[in-house]
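Shown here: the complex without one of its protein chains, the others still in place.
And then subunit A:
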Amino acid sequence: MNSAPAKPKLPFSWQGMLTALMYAFMYVPILVLGFYSFNDSRFSSTWGGFSLRWYDSLFNDGRILSALGDSLKVALIAVGLSAILGTMMAVGLAKYSFPGKGLYLGISYLPLIVPDIAVAVATLVFLASVSVPLSLWTIIAAHIVFCLAYIAVVVSTRLAGLNPSLEEAALDLGANPFQAFMKVLLPELTPAILSGCLLAFVLSMDDLLISSFTAGGGANTLPMEIFSRVRTGVKPDINALSVLLILFSGALAFLSEYIRFKSAQRQLGQ
């Protein structure tokens, strides 16, 4: 693929140039949103002077704030419960073998694979068939499905790299299985559980389809609100919202990398 085989090494190869271009491709849209969010002018792409008016209107926008509240409730409750369920599942799958384990494992991967729309319509039909009224709680129930699957996958990866003799030692030294789990295994798994939770949180906050199908009339999550607004065109206050959400997710990404870094250090230290 390299068309200049015999030349001495240049400081910039064409791959390097293309890579730089692709980094620009990834970041320009985000920077553009940030730029326009401070633009005083409403319609045109020309610069109308620096202004914080879109941030101001955002913070006075009751619908956005209540949608943000709904999204946070869904994500926090779903992720909290999934952290427990997903960790238990990962530990159970690592420890025991039983008939049908392959099937169980296969089912646990389904939420990662099946398209959102298929999960969404199936959940809607199921909830309708058992006559459960749609509410914030049905969204939470549906989000737990994919949250627990993602957390279980992340925790399983960590469990696979773990030394099983530590827990055995605890048991040999007189700890009961619960103590051995809480005092030996859990601290080892905490970084993985936290990264899994962050991933699940981001996915839950980002979900549009499953929430739309399980929300009913009462609940309205942030992606649902954003979707209904931006499909009718450019909205400057959504630019401001984007900037705030991007800063927030940037902080989450940093936290996640930090946890990974720390846990890698721990592993090296052992």
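Basically, a contact is a pair of C-beta atoms (placed from the backbone, for glycine too) under 8 Å apart; a residue touches a chain by one contact, two chains touch by 3 or more; residues count from 1.
Here is the rule we use: contacts and distances are computed from a predicted model.
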Study note, to complete from the structure: In UniProt, the chain not displayed here, chosen among "ATP-binding cassette domain-containing protein", "Fe-S cluster assembly protein SufD", "STAS domain-containing protein" or "ABC transporter permease", goes by "ABC transporter permease"
Practice item. From the listed residues A:L58, A:V74 or A:M89, report the one that touches the chain absent from this view. Key: A:M89
**Study point:** Residue, one of A:V154, A:I226 or A:I259, that touches the chain absent here
**Key:** A:I226
Review point. Which residue numbers on subunit A touch the omitted chain?
Key: 1-3, 5-6, 13-16, 18-19, 22-23, 25-30, 32-33, 36, 43-46, 85-86, 88-89, 91-93, 95-98, 104, 107-108, 110-111, 113-119, 121-126, 128-129, 141-142, 144-145, 148-149, 152, 164, 167-168, 171-177, 202, 205-206, 208-209, 212-213, 223, 226-227, 230-231, 233-234, 238-239, 241-242, 245-246, 249-250, 252-253, 257
